Each structure stands twice: as structure tokens, then as C-alpha cells.
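I'd like to ask some things about the structure below.
In this view, the complex is presented without one of its protein chains, the others remaining in place.
Take a look at chain A:
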Amino acid sequence: MEAIVGRVWKFGDDISTDLIIPGKYKFKTIDLDDLAKHAMEGADPEFASKVSKGDIIVAGENFGCGSSREQAPLVLKHAGVSAVVAKSFARIFYRNSFNVGLPLVECPELYSEVETGDTVEIRLTEGKVLSRGKAFYFKPIPGFLMTILQDGGLVEHYKKRGSFVWEGPTK
């Protein structure tokens, strides 16, 4: 996969799905153009209007905690976010993000070395983030999740292959 290069938006710990996309919106529509207008509204009401295509979110511990709503990674992706780098992620958010084709990177070391507005570069296959001339390494993403990501998410993955990657060798 190509390197992901983008401008940083920095957030703190425990950014919940209620902050990423408040529940009151998600029950009314599944139209992503409408929903993405409220991306990160609970954490920064100006985010949705100021985010640009390719931007990268850098956050602290437990990013995406709370509800199972897949609208959370979907609105981030739809708003233009190209990846999220956090100290750690909540479990369901982690699965959902790969399923919708949003790459996540668990790299605790980066957090203190970066500020909003910086540009960082993520090399997924190498397990490396570059920031301010320094390299930070992360545990590579499991192979089957990379396959889903490379296919553009789980829907495209199934459409393309007619089966799920985990049904193959693990059968």
C-alpha cells in the first residue's frame, strides 16, 4: 500500500463514539453526506467544517470507546480522514474501521511528538510513522485485516471474492 501523508488533528484520551457522531443523528438517516457534517462534533464542533481530505487524527488511549455504531469510522472516512493513529483503540471501533476501509495504527510513542497542524507520513506495510524527521514503529496490522483494507473494506472484499478471507485457510 502507498504511504499515507496528511495533516494532523490531535485529540485526547477516551474519544467516545458519542463524541465522534452523537447518537441523536444516527437514528434519523444513514446518508453519509448528512452524518459527516457532524463528524467529531462532540470533541470539536469546528472539525467537520475545517477537516481536509487526507487529514490524519492522532489521539490518546481508548479511541472509539462506547457504542458499536459503525457510523463513527464511516463519518471520519467520509469527512476525509485518511487514518487514525492512537495510543490504543476500543475493540469494536477497531474492527469496524477496517471493515469500512479506514486504517488504524496503534502507536503510543507518536502522541507526545506531534501537534495539530503537523504533517505525518504512515507506511502501513513497513509498520512505521514519520514525524518531524523521526520514525516511530508499530506492530504490523494482521495480514487478513490488510487484505480487507486493500480491497477497500469488507463489503468490497466480499463483492470481489465471493467469500470472506477468514473462511479460507482457517476452515
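Keep this in mind: contacts are C-beta pairs under 8 Å (C-beta built on N, C-alpha and C of every residue); 3 or more make two chains touch, one makes a residue touch a chain; residues count from 1.
One rule holds for everything that comes next: contacts and distances are computed from a predicted model.
Hey, which one's the missing chain according to UniProt: "ABC transporter permease", "3-isopropylmalate dehydratase large subunit", "Exosome complex component Rrp4" or "Nickel import system ATP-binding protein NikD"?
Looking only at the record, the undisplayed chain corresponds to "3-isopropylmalate dehydratase large subunit".
List every residue of chain A that touches the chain not included in the displayed model.
Residue positions of chain A that touch the missing chain: 14, 16, 18-19, 22-24, 26-30, 42, 61-62, 65-71, 74, 88, 90-92, 95-96, 99-100, 142, 144, 153-155, 158-159, 164, 166-167, 170-171.
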